[in-house]
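The complex is shown incomplete by one protein chain, all other protein chains being positioned as in the whole.
As written, the chains take the letters A and B, and residue 1 is the first residue of each chain.
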Amino acid sequence: MQSSSKKNKEIKEFGVEGLYSNPKNPVNTGEWRVEAPVIDYQKCTSCLTCFMYCPEGAIEVNDKGKPKINYNFCKGCGVCANECPVKAIKFVNEKELVKK
Amino acid sequence: MIPEKFLDFSKRGKVPLTGSRAIAFGVFLSRANFIAAYPITPQTEIVEDLSQLATLREKEMEFMKVESEHSAMSSCIGAAIGGARAFTATASQGIEYMHEVVYWAGGARLPIVMAVATRVIAPPWSIQNEHTDFMLQLDNSWIQFFAKDPQEALDTIPIAYRVAEEANFPAMVGIDGYLTTHFTTNVDVPSQEEIDSFLPKKQIKDFWPRTLYAVVDERYFNEHRYKQYKAFLASSKIIEKVEKEYSKKIGRSYSAIEKFNEDSKNLILVIGASFGEAQLAAEELTKEGIKTGAIRLRRLRPFPEDEIKKVSKDAEKIIVVERSFATGSFGFIARELRAILGEKVKSFTTGLGGKDITKETFKKAVKLATKNERGWIL
Partner (left out) sequence: MITIKDILKEGKDEVWLPGNLSCPGCGASLGLRYLARALRNEEFYVVIPASCSSVIQGYWPNSAAKFSVINCAFASSASVATGLSRAFKLRNKKAKVVVWAGDGGTADIGFATLSGAAERNEDFLYIMYDNEAYMNTGIQRSSQTPYKAITTTTPLGKREEKKDLDLIMMTHGVYVATASPAFPLDFFEKVRKAISLPGFKFIHFFSPCPPGWRYPSEKTIEIARLAVQTSFFILFEFENGKVKISQPSLAYREEKNRKPLEEYLKLQGRFKDISEEDVKRMKEWINQKWKTLEKFE
């Protein structure tokens, strides 16, 4: 027989968990891609325009200040390639990316 | 304006109060600190009195002058999330305007208390008493009480807060427009200290950095509602416990049903202020040889199924006389009673738009119930 205060707490919590969500990447949106962006580090000047403009936040910056695309989440929208001032990002077919 | 001599809450005492003022006193004694209400007849005096009472606690009590009822309930939702003890009051058009967010408060499990001064919903226009606006809020996941007089109105507010904060469901208290809101009786007002010992400070749970009320998809939604349903039904145990404690600490007992000569074979069932007339009718009919009693349903949600079954065990007829307009087969409460008790429940509608309900009305209803299972008393 549970103590009444413990049972009351359980009753109170019924269904309240469905009202709260916790911070966590919702979906591996990398799976949405058909084409993937690839950075040519020879041309890249680390201006970080791509990092700034990615709507997903899927471009990370490593310790050397170079942008690195997180392919788990990149949706392949193309904003980075379109905005790169030195055109260092080009799009390749998803299959080619897997090969790399 | 509330006279100065009534504003001493340090001592318990008898004060002549209207139903509206009693509600305002109850809210003040419960230390509600966020009031957001839009004026609408017949609740206007509640808003005015609270606005005056808020000046007594300038830094600790917030009186929001919102621009609509929808905003009033929405700000109460925001305030309850932020940790304040929120209160609003409304009637007919107002409660229908805020209907969307009333449902939201129920589903969000926020301990908001609302007073509903019942009134006709237009068209046609009328500011007079009718319970339809209260009845249309059934099944919103709100705990619902209906008080019959200013004394009960004042007592039910701290009870409602205590229940709401323990069960995590909002609670609404209905009172008859004009019949209770504008009717003065001597009310025994408990002292602030007594209410503080009954109603502790609100527990604030911070939820940073969690997200509230996001999308729940079909995998989980059904079960979520089931859990909410279970919690709502279980809140009746919390209500009984709280009412017992109020009785011990303050000295007045309340329960889901108020009974009068309940061992009779005819039982008149009413909600609200017309209980007095129902009792007179029951006495007179019993003298005439038709053994009649009266029950007042004080708690509508969660529906007191067990109490109803117990009290009506030996009755042959339950004559439900409702002051609300329902276009279904039976009245709002009658249909629920019928589902539990079957054909012995008879459903009558009367008193709409402020039409007087007297003991003659009830006597007519009992006589009609001998041959009819539903009808109107015109």
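Following the convention adopted for this analysis, a residue touches a chain if its C-beta (ideal position, glycine included) is under 8 Å from a C-beta of that chain, and two chains touch if they have at least 3 such contacts.
None of the values given here were measured: they were computed from a predicted structure.
K.L.:
Pick from B:A80, B:I95 or B:I357: which residue touches the chain that isn't shown?
P.N.:
Of the candidates B:A80, B:I95 or B:I357, B:A80 is in touch with the missing chain.
K.L.:
Of the residues B:N33, B:S235 or B:S324, which one touches the chain left out of the display?
P.N.:
Only one listed residue reaches the unshown chain, and that is B:N33.
K.L.:
Given the full complex, what residues of chain B touch the hidden partner chain?
P.N.:
33-34, 36, 60, 62, 64-68, 70-72, 74-84, 86, 100-101, 104, 204, 207-217, 220
K.L.:
Which parts of chain A are in contact with the chain that was left out?
P.N.:
These residues of chain A touch the chain that is not shown: 18, 20-29, 32, 48, 51-58, 60-61, 70, 72-73, 75-79, 81-83.
Quick note on the criterion: only the chains that are shown with their structure count from here on.
K.L.:
When the centre of a chain is set as the mean of its C-alpha atoms, what distance in Å lies between chain A and chain B?
P.N.:
Spacing between the chain centres: roughly 50 Å.
K.L.:
Which stretch or stretches of chain B touch chain A in the complex?
P.N.:
Touching chain A: residues 108-109, 166-168, 207, 209-214, 216, 220, 224-228, 230-231, 234-235, 237-238 of chain B.
K.L.:
Any idea which chain A residues touch chain B in the complex?
P.N.:
Checking each residue of chain A against chain B gives 8, 11-12, 14-16, 18-23.
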